[in-house]
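So the structure is just underneath, and the comments pick up after that.
Note that one protein chain is taken out, while the other chains of the complex remain in position.
And now, chain A:
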Amino acid sequence: MDLEEAKEFRERCSQCAAVSWGLTDEGKYYCTSCHNVTEISKEVISTAAIPNTKINAINRGLKKKRKFEKGWDWYVCEGFQYILYHQAEALKTLGVGPELKDEVLHNFWKRYLQKSKQAYCKNPVHTTRRKAKVLEDNLCHSDWASELELLSEADGPLESGTEVQSDFEIPTHFPITKAAQSEAASVCSGSLDGVEYSERKEKGIVKMTVPRTLAFCYLSLLWQRETITLSDLLRFVEEGHIPYINAFQLFPEEMKLYGRDKGIFAIESWPNYEEIYKSMIEIATFLDLPRFPEVTEGCYLHPNILCMKYLLEVNLPDEMHGLTCQVVKMTGIGEVDFLTFDPIAKMKKTVKYDVQALAVIVVVLKLLFLLDDNLEWSYSDLAEAYNEEHKKDKPWFDFRKWYQIMKKTFDEKKQKWEEARAKYVWKSERPLYHSHIDKPVVYKRREMVVNLQKQFSMLVDPTPVVEKKGPSSFQFNWTEEGTDRTCFHGHSLQGVFIKKGHSLITKNSLYWLSTQKFCKSYCKHVTTYEESNFSLSYQFILNIFSFLLRIKTSVLHEEVSLIEKKLFKKKYSEAKKNSSGSKKVRR
């Protein structure tokens, strides 16, 4: 490192008494033999040569890159742009139309840069010129860069802020950079504005984070009415089909990351449904987006279609689809206005399409089987007896058998999932470090780990790794040949209906509500889910369904309660007067 510049410092090291000094990138001396860092900074010694005025002028978060760290000058938002770019590419390979990347996501991002005053406005936070230049270099394979420049004039002027330096030309070898750096006291970053960015707390501005890149992706998917739900998106992330954890590895070699960049780009958790859902609304509001394209009956996100999908996924009879459609109709959750996301509307709320569809299925199961740990089993006895006698007919749906098969399959799946998670490789091949001092240490550690891993992988049988399945919106295939798992899709619901006049009505005429009373305070949650208060069947169904979406059971429970609230509007208003336990279904 900067041994040349450290030559003038001749004191003995307090730890090992050697006189061999290097300079840290904060401008402090450190001993090259024992790595002891002094409190003495270089500029203190040579202050005389530096006019103070210039220090102030230059200390605006701009830094000269060291000789040994030959990297590009880049801004944090470019990093996010890279991640978004690669995520969009990944979505394209998953079969999403190219417009998503080139038009929708691109436009959202431009709008974000503009709204957060990072580009496309008169007074960006940092120089647009530099930025555009970098973009041209890096993103020439997409058309984003060129449009950036176009748009910077096209978009309307935002409020003119205070006079900020617009373009700063610093000589590459300005003699006093170190003085400037030492004022930023021991914090550094590979990006130009990493330190500044991590400390920025502007009111009303939604700061970019890595999880929010997924919110952007989902917004674009929603805009395009693509056939990917939020839970699908997050599952693809977890399965590694969409870059997210260690996405910074995809940055070009020349974009150096260290110090504060670590806090911005390094992620040690998988995305969380609720969190992404919230940031999606947050971002849509921040971007001031107009009403989204309508979600109509033909759309994948319409509950009728999603219910069909999930009925297949959870191995329930196709005949149930008619019933889910009825519930959808009665509750009005299939209405276009209800389904379409409108960030400008007063109630900034969108629908958790996937959760809602599964909740409808839960409600239908409750309508048919009551799920009180009693009725579903006695119906199962009937179905079993019937199937025994009528082996050639279409079999009746046997809840017990379904439970047994689902339990086994889901337990296995969950076990495999947990094992896969335990084996997940989190650490990137490009380790992140705090400063140049610990860079060699971190790299050495990395090498050590790789060597050890090699050693242990030699002990593992080279079993053919065919497990790696391609991305699919279905996690189960019940019609697959050669398994002992029964497929219930074609089973009949005859057993749970009785004929009355010309129509069939359900044998079961009782119903219980998942939530008796909704929380009306401003704490934002409408209900709570205390598992032990509910029947085992209900618990089981919530467990497997929420595992399917990788969400918390309480989220699904809440959605079930909300649908019941719509379905039994009258009962709820009656309940205010006299609160009784179970209520009759009005069908």
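One rule holds for everything that comes next: a residue touches a chain if its C-beta (ideal position, glycine included) is under 8 Å from a C-beta of that chain, and two chains touch if they have at least 3 such contacts; residues count from 1.
The rule we apply is simple: contacts and distances are computed from a predicted model.
**Student:** One chain of this complex is missing from the view, so tell me which of "TATA box-binding protein-associated factor RNA polymerase I subunit A", "Mitochondrial pyruvate carrier", "glutathione transferase" or "GPI transamidase component PIG-T" is its UniProt name.
**Tutor:** "TATA box-binding protein-associated factor RNA polymerase I subunit A"
**Student:** Please identify which residue in A:Lys122, A:His241 or A:Arg446 touches the non-displayed chain.
**Tutor:** Counting the whole complex, the residue in contact with the absent chain is A:Arg446.
**Student:** Quick one: which of A:Glu253, A:Glu268, A:Glu480 or A:Glu530 touches the chain that's been left out?
**Tutor:** Per the contact definition at the top, the residue touching the missing chain is A:Glu268.
**Student:** Counting contacts across the full complex, list the positions on chain A that touch the omitted chain.
**Tutor:** 16, 34, 266, 268-270, 418-419, 421-427, 431, 442, 445-446, 448-449, 451-453, 455-461
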